[in-house]
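What you see is the complex with one protein chain gone and the rest in place.
Letters A, B and C name the chains as they come in the text, with residue numbers starting at 1 for each one.
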Amino acid sequence: MTYHPDHNVEIMTDCHNICLQTVSHCLDKGGDHAQTEHIILMLDCAEICQSAANFMLRNSELHARVCTICAEVCDRCAKDCERLAAGDDMMQQCAQICRRCAETCREMSRQTGRPRHASAA
Amino acid sequence: MTYHPDHNVEIMTDCHNICLQTVSHCLDKGGDHAQTEHIILMLDCAEICQSAANFMLRNSELHARVCTICAEVCDRCAKDCERLAAGDDMMQQCAQICRRCAETCREMSRQTGRPRHASAA
Amino acid sequence: MTYHPDHNVEIMTDCHNICLQTVSHCLDKGGDHAQTEHIILMLDCAEICQSAANFMLRNSELHARVCTICAEVCDRCAKDCERLAAGDDMMQQCAQICRRCAETCREMSRQTGRPRHASAA
Partner (left out) sequence: MTYHPDHNVEIMTDCHNICLQTVSHCLDKGGDHAQTEHIILMLDCAEICQSAANFMLRNSELHARVCTICAEVCDRCAKDCERLAAGDDMMQQCAQICRRCAETCREMSRQTGRPRHASAA
């Protein structure tokens, strides 16, 4: 069983996963962590990362366009997590993974045509 | 039970729904209808419409950005459905609904801040 | 433009939509409304309703199985919304729509084979 998903898809999936996990963490913490704007932004980020990954996985011609907006959402989410990251390992990690995903998506957004990713076989 | 979802959300949801239903129709028909590029485009359109609707429903500040790319995907999908619409009511309907959704999303993409939609109450 | 989605799909979509909208409402209210368990349950309900609707739209043989679990999640979400519904129109409406969706999904879960729904044409 040696499935190695495309590295860029993996980065987007990681970002989706950590954002969704961190929502529960933030709700548990309460206060600024549980403000509507912050929770909504993390849900936005989780969703658009999933969509960007799915466009990649479908080998869609339009993946670069979705990656453009995904980079913007990830940048915003990273910034908002950094604001809350003092002494909070999970927020720090979430911010880092959002930054990495934003960079990857910016690179992908410059591609034309179908994603140039390794096949699954 | 008088739930009236926001009209713009409804347009995006209709587009998601018809695209997903039409995938089965196209696979059944085979030939040009079942070409990879066409099926993938309909799946892309269904997914991005759902995401755009969800950004609206979450009252997200970033909804206008997702609507920008949603309009592009819907335009492409409409064009591709029109190509296959001769004598095919379902493809004609799908094309029309994609066009309407593209227009709505273009309008939404010019908004700044949170969506201006009627509350659910 | 006369798209009439299947009535059962519409009920699931309404439930998805109101749950997602009500998340923002609950976060804004804070207190018991913003407890982790309640927010997570509404996100669970929104997601499984969407999946159940998508299985219906794809005309999937397995739709009845997804409807079984969807009914359970909707019942739980309705109960949790009722707990918070005193003097809160949005929670009352959300509870009602979850109840209706639970009933519809229970009916669907007894079907065998592909969904018996009106075509989109």
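The criterion applied here is as follows: contacts are C-beta pairs under 8 Å (C-beta built on N, C-alpha and C of every residue); 3 or more make two chains touch, one makes a residue touch a chain.
The shown structure was predicted, so the numbers you read here are calculated from the model rather than taken from an experiment.
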**OP:** Name every displayed chain that the left-out chain is in contact with.
**Re:** A, B, C
Original post:
Quick one: which of C:33, C:58 or C:100 touches the chain that's been left out?
Top reply: C:58
Original post:
Can you name the residues of chain A that touch the chain not displayed here?
Top reply: 1, 3, 5, 9, 13-14, 17-18, 20-24, 50, 53-54, 57-59, 89-90, 93, 96-97, 100, 119-121
Original post:
In the whole complex, what residues of chain C lie against the chain that is missing from view?
Top reply: 37, 40-41, 43-44, 47-48, 51, 54-55, 58-62, 65-66, 68-69, 72-73, 76
Original post:
Contacts of chain B with the missing chain: which residues?
Top reply: 23-24, 27-28, 30, 34-36, 39-40, 43
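Everything that follows uses one rule, which is that only the chains that are shown with their structure count from here on.
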Original post:
To bring chain A onto chain B by a C-alpha fit, how many degrees must it turn, rounded to the nearest 5?
Top reply: 180
**OP:** Could you give the separation in Å between the centres of chain B and chain C, each centre being the mean of its C-alpha atoms?
**Re:** 21
Original post:
Using mean CA coordinates as chain centres, what's the chain A-chain C distance in Å?
Top reply: 26
**OP:** Spell out, as numbers or ranges, the residues of chain B touching 2 or more other chains.
**Re:** 54, 58-59
